[in-house]
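For this depiction, one protein chain was excluded, whereas all remaining protein chains were kept in their positions.
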Amino acid sequence: MFVLVNLKTYPCDPVAVAEAVRDVNETTDARLAVAPQAAHLERVAETGVETWAQHVDPIDYGSNTGHALAESVAEAGAVGTLINHSEQRLKLADIDGSVQAAQRADLETVVCANNPAQIGAAAALGSDAVAVEPPELIGTGTPVSQADPDVVEDAVDAAAGVDSEVSVLCGAGISTGDDVVAAGELGAEGVLLASGVAKADDPTAALEALVDPL
Amino acid sequence: MFVLVNLKTYPCDPVAVAEAVRDVNETTDARLAVAPQAAHLERVAETGVETWAQHVDPIDYGSNTGHALAESVAEAGAVGTLINHSEQRLKLADIDGSVQAAQRADLETVVCANNPAQIGAAAALGSDAVAVEPPELIGTGTPVSQADPDVVEDAVDAAAGVDSEVSVLCGAGISTGDDVVAAGELGAEGVLLASGVAKADDPTAALEALVDPL
Amino acid sequence: MFVLVNLKTYPCDPVAVAEAVRDVNETTDARLAVAPQAAHLERVAETGVETWAQHVDPIDYGSNTGHALAESVAEAGAVGTLINHSEQRLKLADIDGSVQAAQRADLETVVCANNPAQIGAAAALGSDAVAVEPPELIGTGTPVSQADPDVVEDAVDAAAGVDSEVSVLCGAGISTGDDVVAAGELGAEGVLLASGVAKADDPTAALEALVDPL
Partner (left out) sequence: MFVLVNLKTYPCDPVAVAEAVRDVNETTDARLAVAPQAAHLERVAETGVETWAQHVDPIDYGSNTGHALAESVAEAGAVGTLINHSEQRLKLADIDGSVQAAQRADLETVVCANNPAQIGAAAALGSDAVAVEPPELIGTGTPVSQADPDVVEDAVDAAAGVDSEVSVLCGAGISTGDDVVAAGELGAEGVLLASGVAKADDPTAALEALVDPL
C-alpha cells in the first residue's frame, strides 16, 4: 500500500512530520510519502523522505507568475505530484496539461476526483494513479471505505475500464490502520490522508498505528 | 450527420439564421440545429428549429446569480446543450455536474474537448456525444479532418474505448460540404460549426452547400 | 429608494413576479425592478417591468460561447445589470471589462462587493452604483443594516471617498419595509433583495409591505 500524507497548509512543522514519515517508512512494507507546500519542498526533501508536490500548473518554462512549474518542483526534490485535489480543482484541459507537465519532469502523478465517473475521466488522461475523494467525507474522520464502500469499488471498476494500468487510491476520512486495510480490500492500492498525521500530537505514533496492520 | 450551428456572440440576427437552419433541415437527411445565446433561446425556439444552449451550469434551482439553469434553458425551448466549449472551459467536476444537470432537464449533451485524451475523459462522464476541437484550428477555416485527420480517428477510438454508445462530433474549421463528408469518413457522426454559417452573407446558401454532399 | 428583486435561479414564475413588481411600482415613489435569468429576460421585459440582467461578461461581439453579451441582454429588454454578485465573483480586470461592456450597451450598472474596502475598489471602476452584501448575511433574513450597521455606513463613506457620484445599495437579509427604511437612514439609496419576494407565496403582498413605509 502507498500512504501519501498531504500536509496542506496546516500549522505543522513540515520537517518534523517528514522525518516521522521517513522513519516509519523504514519499518514497514508500505510505501510512505509526504506532500508539503511548495515553499517547504526543499527542506522536506532534504530529510530523505519521499517528497511529493501538492500541485503543478499546466505550464512550461516561460512567462508565468505565481505558478508551480513541474521542473522546479522536481528540482526541489519532489518525485511526484497531486493534481486536481478537491481543494485545487482544475479545468479538464488543465488536468491534461498538468499531467503532461509532470510527465515531462519525470514526476509520478495522482489525479484526484470526486466520484467513479470522474475517476474514469481522470484515468483517460494517462495519469499513473487516480484518487477518489468524495468531497462530503473530506475532513470528517469517516473513511470512504466505511461510509460508502461502493464508491471505492465503483471507482476501481471505472478506472480499470478505461486504463488497466492505472492505480486507484482512496482518500477522505482515512485515519486508522483498519481504514487502510479496508481500502485495500476494496481494491485500492493506496490512501491519501492529511489531518490524521499532520495534526497529530505524535505523528510517528499515528503513522505506526496506521501501518501496523499492513 | 448532425450539424450544429453555434451562433456564439456573433452580430448576426439569430432568428434569421434559425429560420435558415430550419428550412434547410427540411430538405436533407442530415439533422440540423442551432445554438444561440441564452437571451435569444426563446425567440429562436419559436421558429421551430431544433434549438440548443451554448452552456449550462452545474447547478440546481436555488441561490445562483448569473448562471444558466438547465431547467430554464429547456423551458425556453432548448433540447440540448454544449458543455465545456473551448471558449467556456470548465473544471472536470463541473463538466460532470453540468452533464448531470442537463440530463435532469432532459437536455441532450455534447461535451467538447481539445484532443483524444480529453475526449476519452469526456466520454467517461455519460454525455450523449463528445466533440473534438483542437484549439489551434478554431476559426482558421482549416478543418481538423484535413489539418490533422489522426486527431479525429484517435478521438473516435478514445471515445469508443471508454463508452461504446457515445457519438463523436468534429469541430474546428468546418466550412464546406466536403469537410463534413471527410469528418464522417473519419468516424464522426456530426460536426460543430459557427462562423461559416453565422457570419455568411446568405446563411441559407451556406447551409445548402454544406449539406449538399450528404 | 431603488428596490431590485433578484430572481436568481429560484423555482418561481418569473413573469408572475415581474407583473407583481410592475404593479406595485405604480403605487409607490420607490423605483422597483426585477433581475431574471438570461433565458427569461424577454418574457419578463414584455410585462413592462424595469428589467435587469444578473450578469454580463467582459466581452464584445465575436467568438464567445456560453457568455452574456451586454448588447444581447439590452436587446432582450434589460436596462441594467448586476456585476460581481457574490454568487458570480469576477476577477478585478473582468469587473472593469463588464462595466465597460455594460456602458457600451447603455446598461446601468450595480457592482456588488463584500465589504467597505471592496466597495471602494468597485467605486473606482466607474459603475453607476455599488452594492454591499456581506456574504455571511446572504439568505439569513438578518439585514446588514441591523446585523452590522457600520458596514453600510463604512461602505457609503468608502464609495464617496472614491467617487462622489456613485450610489450605494445595500443587500443581504433585506425582507421588510423597516429593513429598507433602516438601509436608507444609513445612507443607502436602494436595496437588493431576492428570496423575500421571489419565494413569497404572494409576491405582491410582500412587495406592498416592503414599500409601505417608504
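Just so it is clear, A, B and C label the chains in written order, and each chain counts residues from 1 on its own.
In this text, a residue touches a chain if its C-beta (ideal position, glycine included) is under 8 Å from a C-beta of that chain, and two chains touch if they have at least 3 such contacts.
What you see is a predicted model; the values in this text were computed from it and never measured.
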{"item": "Neighbouring displayed chains - absent chain, whole complex", "value": "A, C"}
{"item": "Contact partner of the left-out chain, one of A:V3, A:V49, A:A194 or A:V211", "value": "A:A194"}
{"item": "Listed residues A:A30, A:V49 or A:I138, member touching the removed chain", "value": "A:I138"}
{"item": "Residue of A:V34, A:A76, A:V130 or A:L207 touching the missing chain in the full complex", "value": "A:A76"}
{"item": "Option touching the unshown chain, where C:A20, C:A74, C:L125 or C:V144 are the choices", "value": "C:L125"}
{"item": "Residues of chain C in contact with the chain not shown", "value": "84, 89-96, 113-115, 117-118, 120-126, 158, 161-162"}
{"item": "Missing-chain contacts mapped onto chain A", "value": "6, 8-11, 37-43, 53-55, 59-69, 72-73, 75-76, 82, 85-88, 138-139, 194-195"}
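Keep this in mind: only the chains that are shown with their structure count from here on.
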{"item": "Touch-based graph of the chains, sorted into line, ring, star, complete or other", "value": "line"}
{"item": "Chains linked by the largest number of contacting C-beta pairs", "value": "B-C"}
{"item": "Chain A and chain B, separation of their C-alpha mean positions in angstrom", "value": "36"}
{"item": "Length of the line joining the C-alpha centres of chain A and chain C, rounded to whole Å", "value": "43"}
{"item": "Rounded Å distance between chain B and chain C, as computed from the means of their C-alpha atoms", "value": "33"}
{"item": "Shared-contact residues (touching 2 or more other chains) in chain A", "value": "none"}
